[in-house]
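One protein chain is absent from this view; the other protein chains keep their places.
So, subunit A:
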């Protein structure tokens, strides 16, 4: 119980905001440090691939972005359960802050994949199953953000987005399966590069450290985003109470 209480006390939004404020500088420092190490390892230490040459270094940005793109959706799905089942005040703040981050990392994964694809495949874009699934994921993020911005009241927007996120999370495996099936139906296997069964440690280690750096970056941005969202909601409440208690002098003039 004594171990659990510091964690459960963070469920209080204002305590969470204070905690996030104290944690943010440390997280920023850790992110910068691990990023510096990861970039040094990826750009200087790691050897160029014997087939792909220097372009293999794109992978150190591409793979962690792709992993965070999926991680952000998983986080949003869990937060949506929190919104609908426990009606937790922080769950929706977390889901809202994660959506633009997820969209940004999905875009980063698509863009770096495209940059890698030009020299490797000879085209900026191919309708490969993975690219296509990620494009659909990107559009789903955009749809979620559009739905949230279309609903003015935060509590209604929270519930609507939670339902859509959960319907999407039920659908994502179906979409993934059908896109894979569609791709094998339509395309020869020429563009799908032969998967490397084993990855050399000289490439694997920089990749893992880059993944840690990206995860730290996501955590930092997510925490800052959540704090900003809490402040934004408090400002909205203050504005609404101020408007409600405004003097009656602003009452509209009677019509003719």
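In the analysis below, contacts are C-beta pairs under 8 Å (C-beta built on N, C-alpha and C of every residue); 3 or more make two chains touch, one makes a residue touch a chain; residues count from 1.
In this text, contacts and distances are computed from a predicted model.
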item	value
Undisplayed chain, where the name is taken from the UniProt record, one of "Cytochrome c-type biogenesis protein CcmE", "Heme exporter protein B", "ABC transporter ATP-binding protein" or "Phosphonate transport system permease protein"	"Heme exporter protein B"
Given A:64, A:168 or A:225, the one touching the chain that is not displayed	A:168
Options A:70, A:147 or A:207, residue touching the unrepresented chain	A:147
Residue among A:70, A:84, A:207 or A:224 touching the omitted chain	A:84
Sites on subunit A contacted by the missing partner chain, in the whole complex	84, 136, 139-140, 142-143, 146-147, 150-151, 156, 159-160, 163-164, 166-168, 170-171, 174-175, 177-179, 181-182, 185
